[in-house]
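Below, a portion of the complex is reproduced, with chain positions unchanged.
Which chain is which? They are A and B, in the order written, and residues in each are numbered from 1.
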Amino acid sequence: MQNVKRIEIIVDSPEVPSLLKELTHIGVSGYTVFHNITGSGDRGERRNDEPGGGSGNSCILLAIAPEKSDAVIAAIRPILRRRGGVCLMSDAQWVVH
Amino acid sequence: MDLTLIASNLLNPPVLFFFLGMIACFVGSDLEIPQPIPKFLSLYLLLSIGFKGGVELHKSGLTAEVAIALGAAILMAIVVPLWTFLILRKRLDINNAAAVAATYGSVSAVTFIAAGSFLSQLGIPSGGHMVAAMALMESPAIIIGVALARKLGSPGGTPVSWSHLLRDAFANGSVFILCGALVIGAVTGEKGGKALAPFTSDIFRGMLCLFLLDMGILSARRIRGIRQFGWFPVVFALAVPLVNAIAALALARFIGLGPGDALLFTVLCASASYIAVPAAMRLAIPEANPGLYVTMALAISFPFNIIVGLPLYMAIINRIWS
């Protein structure tokens, strides 16, 4: 087992591709995306019910080495600042397989 | 205004299903059409309308009349977002003004489709090139809206990638499927048209009913939240379609469109986008509030056009054209 940082980022669905691009850019190779998420925050309610789609949230989950977490946060912070969204970090153990 | 027009609009099943959706929401029913079914219905409608327009275009050919109509469409797609922006700036900050201007400069495909269904109920013909006009009117306002926000906005705003933006404007899913199906219809002509008719024509009205049921629910949900923005958006969303409709009617008369085409042209100018433009604005002007521009287009201008606008514009056309 290995200590990792568990980072979960909740953003507008249309942001996901650019965020993932940014993350890939700084060397994050593994990630998981949860789709079809609704919610509410500073920018009001997200109901994911617009006829054109794309009006819901997604959640990106990352498990990364603790020493990499600063770089990841530095990369996503400006995006979150500009476009809203939430980023939570906690400690977890990667059950090496 | 002609009462039979109002009646034949209000007794049109698609409009009745739109009301039904609104009522469902108001009485607190849990009725809803879950995603991605509405997305599927919207793809279906765009594909069908594009394809049928293409088949019609194949019949009529690219005449001078068609070219003039398309030119007028582009003209309005450029003028409308500019003049509405001037009005909007009086009350809204630059980003929101630009986003709302883009919304009203573009078009609502479903309003157009409902107008087509209204015409076919009245037995009034219209040309396939009006679908091409719609396709041409979808995107320019996106470009203009973002340009306005960038030029006039604070220098610290989101840097914009114009290549991305052009792609989002001209290659977004709705515009793409519409144009693509139009080209396919024009290429395959009547033979292809007949082969697909059971899919693109026969069940079309039923699919439209289902989609408008969903639109009714979505509109009603948003009507409740509109108050937080004050009176300005409400007045704007009712008045601007009317003004644009009058300008469109004048232009349509001037360039000599037939009554059916004139109605379609008018609803294109009077309607506001709640699919393609919001999708683009979310990415290009994230500082603007979708709760504002989607609500105005979807909860006020859309029902207004569907319920009041169609018979009203048709009544004016009947009076002036005859």
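Brief remarks follow.
Everything that follows uses one rule, which is that a residue touches a chain if its C-beta (ideal position, glycine included) is under 8 Å from a C-beta of that chain, and two chains touch if they have at least 3 such contacts.
Computed from a predicted model, the values in this text were never measured in an experiment.
Recorded composition of the complete complex stands at A x3, B x3, labels matching the chains displayed.
As a working rule, only the chains that are shown with their structure count from here on.
With centres set at the average Cα position, the gap from subunit A to subunit B is 34 Å. Contacts from subunit A toward subunit B in the complex involve residues 12, 14, 36, 43-44, 47-55, 82-84. By the touch rule above, subunit B contacts subunit A in their complex via residues 32, 35-36, 38-39, 42, 110, 158, 174, 211, 214-215, 218, 221, 274-276, 278-279, 282-283, 286, 289-291, 294, 298.
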